[in-house]
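What follows is a single structure, written as structure tokens, with notes after it.
One protein chain is absent from this view; the other protein chains keep their places.
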Amino acid sequence: MIELLPLVIALPLAGAVFLHFFGRRIGEPASGWIATLAIGAAFVVGLVNAVPAFTGELHHAEHVAIWDWMPAIGASLEIQWDALSVLMTLVVTGVGTLIHVFAIGYMHGDPRFSRFFTYLNLFAASMLTLVLAGNFAMLFMGWELVGLCSYLLISFWYTKPSAAAAGKKAFVVNRIGDFGFMVALMLIFLNFGTLSYGGVFERAGEVLTTGTAVAIGLLLLVGAAGKSAQVPLYVWLPDAMEGPTPVSALIHAATMVTAGVYVVSRAAAIFELAPAAGYAVATVGAVTALWAATIAIGQSDIKKVLAYSTVSQLGYMFLAAGLGGYVAAVFHLMTHAFFKALLFLGSGSVIHGMADEQDMRKMGGLRKHMPTTAATMGVATLAIAGIPPLAGFWSKDEILGVAFEGGTYGQVLWVVGLITAMLTAFYMTRQWVMVFMGEPRWDDGVHPHESPRVMTIPLVILAVLSVVGGLVNTPFRLGLEHFLHPAFEGIDLAHPSEEMSVFAILAAVSVLAGVAGIAVGYLVYNRPPARWTKFQEGFGGLWTAWEQAYRVDDIYGATIVKPGKRLADAAAFKFDLPVIDGLVNGAGWLVRTVGSKLRVVQTGLVRNYGVLFVAGVLAAVIWMVVAGGGV
Amino acid sequence: MTVTPGWYMTLAAVLFAIGLLGILVRRNALIMFMCVELMLNAVNLTFVAAGRALGLIDGQVSVFFVLVVAAAEVVIGLAIIVAVFRQRSSASVDELSGLSG
Amino acid sequence: MMTLAQLGSDVSWMAIAPELVLALGAALVLLIDVQFKPKTGGSLAWTTGFVLAAAFGFALAQWLRLADIPISERFPFGRMVIVDGTGLLARFVLLVVTGLAVATGWRLFERLGRRRAEALALILLSAAGFQLMAVSVHLVMMFMGLEVGSIALYVLAGITRERADSDEAAMKYFLLGSVASAVFIYGVALTFAGTGSLNILEQNQFLTQNILLAPGVLLVGLALCIIGLTFKVSAAPFHAWAPDVYQGAPAGLVGYMAAAAKVGAFIALWRLVDLGFPTMRASWAPVVAGIAALSMVVGAVLAAVQSDVRRMLAYSGVAHAGFILTGLLSGIDGIRGVWFYLAVYTLQLVGAFGVVAAVTGASTSRSAISDFAGLGRRQPVLAVVFSTLLLGMAGLPLTSGFIAKFGVFQDAWQAGFEWLVIVAVLASVIAFFFYLRVIVTMFMEEPSGDDHASVGVVARWVLALVAIVTVVLGILPAPLLELAGDAVAR
Partner (left out) sequence: MIETILFFVLAATSLAGAITVIAARNPVHSAMGLLGTLFSLAVIYVVNLAHLVAAVQVIVYAGAVMTLFLFVIMLIGVDKAEERDETLPYQRQLVIGLAVITCGLAIALATGSGFRWTPAAPAAAQAPNGTIENVAEPLFGEWLLAFEATALLLTIAAAGAIALAYFRRGAPEEVAE
């Protein structure tokens, strides 16, 4: 059945192509269902082929060649099917399918309904290209395609200037990361002479010096930080909330932003040789986690909270991956995909029910009107807050456990992670309470209503997954660890302590932190808004800073964008014209001058040519004899 | 003082060099051909002398092939001279500089 | 006493069947001309095409059963030639190039009158010569192949003898070429003296088993052999003949002249340095690298200042010779990249000269770039084909030229010639501009003067095909790369 794997990419791609040509004619909701069918079928194909991985028969990575483009340098279309890609594929297609279904309801009535699904399918195909790639060339292809599709999706409502700007921003910031990624690939190619995973990772130990490995690791980190919205390149993600909510759920919870984590895990063999780069990854992750969590606290836009929360959780994954806890990182990636997709879709359901209202201060008391949404989002909130036995608890605890075992530095990061966990519990509770509890604070003329079945059923499924999803890897039964083991063969994986007492204490501490966060959130926000203000004023200027996201955008604007723009202007008119043109012209002039000087040699006279020939003969002969030690 | 094949080969080298430099100093195409013949003869002498030193007949066999090539080159070369001469009434290569740069 | 049976002891007609077919075909063409005195060239064209196809068929047949040929039968004719994949690939390229050249330059043959039979026979014989050169592992045999190929080319350069330019080209080519041949065969004689053998494989055997205390004479011999071959591929500083000859020779034949010599000489050069003298790598590699670097720089810089398309192509050919030499430096595996480069470059070269012949006339000698102004409007198909081929030569990504350049650069980089790769990339950048200049002229400038451009139906299709192949191989190089890899393995 493994030969069918290319279908995983081909099906969504075919869906996109089909909808591109016929979508408008088919109209809604049929085009939505076709897209769903395409990705659903991809999920089924993936699932069928995942069976050997589940039964433990997939010991080594299987390869399916689609097209040998340049086999010599390992650049071909080739699927690598190992535990890591199995997991990623199932998450992408599985969660993706649910999001597609949801989107059918959410995008109801949009004039570009079918176009939306074209993009969604295209995006899914790109993401699957990325995770299924068997070499860096194909990975890069998927990487770029994903970026392109996210641009299309974020600025889907391109008539809104903010949406168009957000798309552009995502594109530009990602480009910065991509540059690092590209340089990393070049270094890899120059050192290994190939781009295929096998050729690189198996020989990493013998080929790379520590210095090179660190360089490659750091460059990969730059690329990953761009895609996975890490400090300092995270700024595009909150803005990207301008896109339709299913897009946020798909891109910013389940798929694209996890690409960075995926790449770091994939390149585990390189990071293993470069502990310094690993620490850099962990540090970036911890800083991001805390930084974004604080910002999330101050947000009042329902989606902005989730956006910063996503950034923060991705920081978590980086933290784990940087310390060698790849399984923990991938585990959290998976559970996060469940509950964050659920949260995004839930918020979408709320926005849908509230007639496109996104300000949480104008919500409240919605649980009576949207019971399913409220319940499922409640589950997700508990899950992300790390309340046992929900999914988030297990994965978050594993990350914290890994950090705790990671020496002194790891324990510092553990403290950061713990604080972040508490903050996460707080702001998520704050969100849920503000939206669903208390008195209604709606604008006039808003009549909240529960969303149609097509939207709530995915919510329920995701809620179930958020509850049980964590059970695949508990300290009692390391299912995921065993499952992923073949993909990390030869990698020294970091584990949480295996002693039950340590686990129990750590778990107790983190649960306590979560409960504390929930308690504060509930106590403060389940009251009239006046009390919130009082609470918030207690933080003084800090709260304002959080509310304004530390004004990072303004800072970037002032320090990078504006000078950059000015520089670009200056470059175009002052530098470009005289200097660049001068350089080009100068080079051209040099070539022409040298050329016309050399041309004189070509007199057209055979005897002159003869002199040149004989001189060349003598030079070559003497050089050769001297080089060969002949005299 | 015994003559070794090396002596003959040195003589051949000198003949070859004379031929090679002759190409550069003469402007009459016919004489330039003669210089090429001179070079090929130097090669033949080298082959014969080397074959003697090595005790191999291959050196002498090679001479026949160089000879055939020399003959074929002469035929074509003289034909080209005749063709050029019909156009320009001159066999001086210094006058052939229409193509340059 | 020797008997006939002994004489035929290791004769393998199959091993040289393509050359035999070409030689017989040449004789046939001459006989048809003498016997029937055809007014038009139709019958000769068909004969030539048939002969080329038959030769190709024999080569293909041998390729298909190559794996079954035991090692003992790989060196027939007293170990003079080798039966291997590289040699067969060289034949494929040469035969295809020959066919394309005849098809695209057919207008010239029509105008040659009764001389067309000789021209066709000479083309077939020279192809046979270069093929023998590419399969020989015996230096005198290699010399014979070289001479058979080259002497025919001297004549072809001057075949439009009524034009002073053509005569001049023939004379220059012949004089410098025969000097280079003499240098080559002198080098052969010196390596014979130095190693006691004329067979490349035996020379290598001798050198691996013995350490020479004073290898001076042998080194001179090797240097002279390398010079003789690099002359044929028009590498600097032995390139001076190329621009003049390419400009003076009839346009319809230049493509063949440039391509065929390159195929034969490069494969022979590879056999010489990598099969015969790998032990002396430390001596020849720097020299070859130096020649390569000089060729790339001189070729690119001088091409940039040309105002004649054919001179520009000639100088760019010098640069390309440098690029291919770059690939030769990486040892025995380098042949894959070299062969791929040769295949795609010669194809583009023949195609490009085919277009030049169509635009400026098949027997003229001048083809100013300004003659191409406005071609995009006059002959859009030709203009697009020419642009594609030029971009392929420039090495634009998504053309076969890019893959080829990439391959040889990569090989050279891995062989430790990083500096050479940097020079090569710089040269490619310069090269890009002069190729672009022609394209800009074709599409952006107003036509000047009269329009002579005309192209036959066959030539048009063939040229379009070459352009398509250039693009397809840029996107889908794997089959051809595999073929090249196969050849090394076999």
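When the chains are written out, they are named A, B and C in that same order, and each has its own residue count from 1.
Following the convention adopted for this analysis, contacts are C-beta pairs under 8 Å (C-beta built on N, C-alpha and C of every residue); 3 or more make two chains touch, one makes a residue touch a chain.
Given the structure is predicted, the values throughout are model-derived calculations rather than measurements.
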{"item": "Shown chains touched by the chain that is not drawn here", "value": "A, B, C"}
{"item": "Which residue of C:Thr47, C:Gln62, C:Thr160 or C:Gln247 touches the chain not shown here", "value": "C:Thr160"}
{"item": "Residue among A:Val591, A:Val614 or A:Ala627 touching the omitted chain", "value": "A:Val614"}
{"item": "Subunit B residues touching the omitted chain (full complex)", "value": "1-11, 13-15, 17-22, 24-28, 30-31, 33-35, 37-38, 41, 44-45, 48-61, 63-65, 67-72, 74-76, 78-83, 85, 91, 94"}
{"item": "Missing-partner contacts on subunit A, residue numbers", "value": "605, 607-608, 611, 614-615, 618, 621-622, 625, 630-631"}
{"item": "Residues in subunit C touching the chain absent from view", "value": "2, 6-7, 9, 11, 16, 23, 26-27, 30, 77-81, 111-115, 118-119, 121-122, 125-126, 128-129, 132, 138, 140-141, 144-145, 147-148, 151-152, 154-155, 158-163, 170, 190, 193-197, 206, 210, 212-218, 220, 361-364, 452"}
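One rule holds in what follows: only the chains that are shown with their structure count from here on.
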{"item": "Distance between the centres, which are taken as Cα means, of subunit C and subunit B, whole angstrom", "value": "25"}
{"item": "Separation of mean Cα positions, subunit B and subunit A [Å, integer]", "value": "73"}
{"item": "Separation of subunit A from subunit C, taking each centre as the mean of its C-alpha atoms, in whole Å", "value": "51"}
{"item": "Residue numbers of subunit A (touch at least two other chains)", "value": "599, 602, 604, 606, 610"}
{"item": "Per-residue multi-chain contacts in subunit B, two or more chains", "value": "20, 23, 32, 93, 96-101"}
{"item": "Parts of subunit A lying in touch with subunit B, wherever the complex brings them together", "value": "599, 602-607, 610-611, 614"}
{"item": "List of subunit C residues in touch with subunit B within their complex", "value": "140, 143-144, 147, 151, 154-155, 158, 161-162, 164-165, 167-172, 174-175, 178-179, 181-183, 185-186, 188-190, 192-193, 196-198, 243-244, 247-248, 306, 311, 365"}
{"item": "In the complex, subunit C residues that touch subunit A", "value": "171-172, 175-176, 179-180, 183, 214-220, 222-224, 226-227, 231, 236-238, 240-241, 243-244, 280, 282-284, 286-287, 290-291, 298, 300-302, 304-305, 336, 403, 407, 410, 413-414, 430, 433, 476-478, 481-482, 485"}
